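A single protein chain has been removed from this complex, and every other one stays in its place.
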């Protein structure tokens, strides 16, 4: 079954895009529970996941019923970036994904918070959370990049592997007005380049729009691991139609 | 030497009174016994009998290990939680368990062992964790049953530990208990929603309670006459109540709670005994308890190998951060005190 959001307005579309980003990344971070490299990091990753889940619930509720949207939509109806659905990989991949996304989310929410659009109240709170997520990702990028030979190699491999999913972040999102997307992109790039430089890592080169299409996630085209993630996430809810939990 | 009463003349209570001669072990023992008898706290740098220290290390380590192994059965459901509200609650709960592990390892470290040593012992199977976590979480309702019964039993055990004679352990337990009450309530609320939900949800809840009830009763440890560490721990005020006493308290608390849930406890012999003022309950299958403890529970291997795997896979991360810190030891960073 496919649930159509209450009103197919531009705001709904934007709420889904931002809400799905937060929901899916939160889910991926939740997969770390019990597996983090050190106990202190269990607590840190869970904090970030909980912040994101909180954002997702506010955003999805702007678009309809949060649980119907999270658990009853098919894969093709999700509007999140392909970046956030990528599997956790090793800790370096998770940190690279966090770095790319949290810098983007911090910049975007900073702009949304300063406007008077429908997302300003949420963005005002989310920008503080994203600032902390960004700091966490930067701290770990520095330590892994400039740590041991092994960690350096793993971190470089991770930023390289995920680079192709970053171009999509700067495709304009339907329903979000007043954002200078090319400006956002160049600021993002400067920040990421600076962090990678301090971490003795190299900014990846090459196409950033993936092998086939930019903006694919926002149009409901996802990568293979995402379907399995949703199957796991949705199966219990879908097994008991109409039940309350 | 000042007595407890004389100490009231000025200031707050001081640490217990160590004898003047550092070589006089008998005098130290007397001073320690007097401090424990007077309900004073023993602090890390105080003299303490070797056996007291060893008992605390064993118990606190086992407790810390239980918190981090205990993350696994519940984390098993984070990715499948059926609503976003439940997902947030469960993530926060599993996170708290990591935090509780951290508080407890820190308390153990005040006794002169490192967290690394304790983790090595856990990974090598030389230190135990609570056997309850060797049972599997087969359905979503198990998460609720763990919250209500397992956390409920843990709280019954842990509240008296807030007054344990060893200061750092008692203080860690104050923090843990404050946070645990949310765990138990969320479990109860979840089971209530299931019990009042569809017939399938109700059956799921009843099945979970049927499977978790007896293992929860075993969490209080063997009967008092078979418990090898109990008497000494009571004398040292590490433990304040006997296993059977706490188990009875737990049963008495659970019976009316189960009624409100609309669920039954799987014990045909469970009934109120007017004369004792307590509920009578059926015989516990202790052979199962000893079997699980020996490593033959449904999940012993799985839990331990998963823990080892996480530790081993994280080694390069911990090494990287240590290497980075060594390279940058002389960088000045951060604000000074403010």
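Each chain carries a letter (A and B) given by its place in the written order, and its residues are counted from 1.
In this section, a contact is a pair of C-beta atoms (placed from the backbone, for glycine too) under 8 Å apart; a residue touches a chain by one contact, two chains touch by 3 or more.
Keep this in mind: contacts and distances are computed from a predicted model.
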Just go with whichever of "ABC-type polar-amino-acid transporter", "1,2-phenylacetyl-CoA epoxidase subunit B", "Potassium-transporting ATPase ATP-binding subunit" or "Phosphonate C-P lyase system protein PhnL" UniProt uses as the name of the absent chain. "1,2-phenylacetyl-CoA epoxidase subunit B"
Contact list for the unshown chain, restricted to visible chains: A, B
Omitted-chain contact residue, chosen from B:46, B:224 or B:280: B:46
Which residue of B:53, B:85 or B:123 touches the chain not shown here: B:123
The one residue from B:115, B:183, B:211 or B:247 touching the chain left out of view is B:115
Footprint of the hidden chain on subunit A, which residues? 38, 40, 43-44, 47, 135-136, 139, 143
Give me the subunit B residues in contact with the hidden chain, please. 2, 7, 9-11, 14-15, 17-18, 20, 22, 43, 45-47, 95, 99, 102-103, 106, 109, 115-116, 120, 123, 172, 175, 179, 315, 318-319, 321-322, 324-325, 328, 333-334, 337-338
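Throughout what follows, only the chains that are shown with their structure count from here on.
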Please name which positions on subunit A make contact with subunit B in the complex. 23, 27, 30-31, 33-43, 46-47, 49-50, 53-54, 56-57, 60, 66-67, 70-71, 90-91, 142-144, 146-148, 150-151, 154, 232-233, 235-237, 240, 242-245
Spell out the residues on subunit B that touch subunit A in their complex, using ranges where they run on. 68, 71-72, 75, 78-88, 91-92, 94-95, 98-99, 101-102, 105, 140, 190, 193-194, 197-198, 200-201, 306, 309-310, 313-321, 323-324, 327
